[in-house]
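As you look at this complex, bear in mind that one protein chain is not there, while each of the others sits in place.
And then subunit A:
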Amino acid sequence: MTAQEVRLCGLLLQEHFGEVVERIGTHLLRGGAQNLRTIANETNTPLDLVKKSLCVLVQHGACDFGSGRRGPGSPVEYRASCERVLRVLRYPRYIYTAKTLYGDTGELIVEEVLQRGHMTMSNTVKTVADRLTHNMEEGRSMEYSEVVSAFSKLVETHFLQRCPPVAEMGTAATSTTPATPSTPAAPASTAPPTAEINICYTLACCVCVAGRGKRRRSSDDSEEQRGGKKAKMDSESCGDEGIYWLVNFERFHQHFRDQAIISAVASKLDQTSSEIVRTMLRMSEVTTTQTAAYTQPLSANEIFRSLPPNYSISRPILDQYLSLLVDDPVGADSPPHIPTLTIGRSIAELTLDQATLESVVQERFGSRSARIFRLLLRKRHLEQKQVEDFAMIPAKEAKDMLYTLLSENLVQLQEIPKTPDHAPSRTFYLYTVNQLPTARLLLQHCYKTVANLIERRLFETKENKRLLEKSQRIEAILASLQASGAEPEQLTEVEEMITAPERQQLEALRHHINKLDSTENQVDETVFLLESYIFSTKTK
């Protein structure tokens, strides 16, 4: 956990869960595993607030608990996970992806589960159906069964998964296990891990399927009461208490990675080849694990059969495309002597990461520095003179650019001595780019950038707090006046309470905040690419 990561996590926690949770969360992130008393004492927070914050963090999966260091008798220790908190930045992307894949229903399901951390299926179905009904026209309502089918599709494609059962913590915990409701598929921790993975994606057998979404009517109190009682009965009859579902971030990440590969192929080759790559990736979606370096080997026949029907290309053309893809580093790979193709995910990651680094250098230092950087990436080690020659840049400027890159730590110097005494006049000094450390450096820069953006946005909001409150109050007054049926003169009078320069200021503020927010989203895309590259090299 670097300082930048902790700072960003703190800001994200503050925005979504409040200051108390932020204080506890950053304390845990900085200090490692701690027990309840230590946290309360060191953060000077009352004990019940600490408990509440820890509950919130555990609910959202950001905090984990386990038995203390001193053995089973010591108090429970809590550990926060930096990585999980940073995922909060990517929530809009997850929700939008669910929308593109499964429509509005899928989008709302994922949004509800993300907001609540983890939820039972019946709860989710009910809430989503109510929300959809609320947005529909009068007289129509959303059937539970439609929401349930969308939910099942999400589970089948592994986008949602079950919460892993809590491991038992010594003999003291066994007395509480009889109290847990009898869930048919919750195994004890002694079950083999494969069984756990199998039930990760199995739906609960008994879920209340029948029902429709309820429209919230403020005027109809009696119906509310009856509806409320009915809802309570429904939740009691649904037998899936204790089975919680959460969003499977890894599966979303795999989807994003595949999208990146497909769009890279599309921009480098053409649309048809990207469709072929998309087909290959889809065929190996659930068969290969996410961290595998290569997808499942596929023969050309299989690919031909699985192509989408509207892409009717003949067999010889497909073979030509496949041979093109084999030549391309981002595209497919063909193991020797075996007539199959796989897509090298890790190689694709490497190439994508290289492209990211190159574009960063280009935007910050200009196209000629980018040329030098690309040269060093391809040729590994070059001397000063060779750099000038290959890049075709005059010596003085090349020197200048190289030193700028060196001072920014994007390029490193490697010394190769000719003599054992490392005399400088008899040593080669070679310039090189180490891809992994450079990616890490840029990732930290990205975290710092996002943290700065959030802080700036909070600052802007705080500066104009008075103005924002005034505009909110006026909107509330306008809404209440309109609801009670007022004349247009009254409305204009109220509207004029905000002067024109104030309106301009408000408009500018809204524009700034929108810009900062969308910048955060965009930086997160770069963060994703860098993170997945670093992770893929770590697991090798």
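Here is the rule we use: a contact is a pair of C-beta atoms (placed from the backbone, for glycine too) under 8 Å apart; a residue touches a chain by one contact, two chains touch by 3 or more; residues count from 1.
The rule is short, and it goes like this: contacts and distances are computed from a predicted model.
Comparing "Tp53rk binding protein", "Prolactin", "DNA-directed RNA polymerase III subunit" or "Gamma-secretase subunit APH-1" against the UniProt entry of the hidden chain yields the protein name "DNA-directed RNA polymerase III subunit". Shown as candidates are A:143, A:302, A:502 or A:517; the residue that touches the absent chain is A:517. Among A:399, A:440 or A:512, the one in contact with the hidden chain is A:399.
Among A:20, A:39, A:277 or A:303, only A:20 touches the chain that is left out of the view. For the chain left out of this panel, the touching residue among A:38, A:59 or A:505 is A:59.
By the touch rule set out above, subunit A reaches the unshown chain at residues 15-21, 35-36, 46-49, 51-53, 55-56, 58-60, 65, 75-76, 91-93, 95-96, 111, 114-117, 163, 166, 168-169, 172-173, 176, 179-181, 241-242, 244, 363-366, 384-385, 395, 399, 423-425, 427, 429, 514-515, 517-522.
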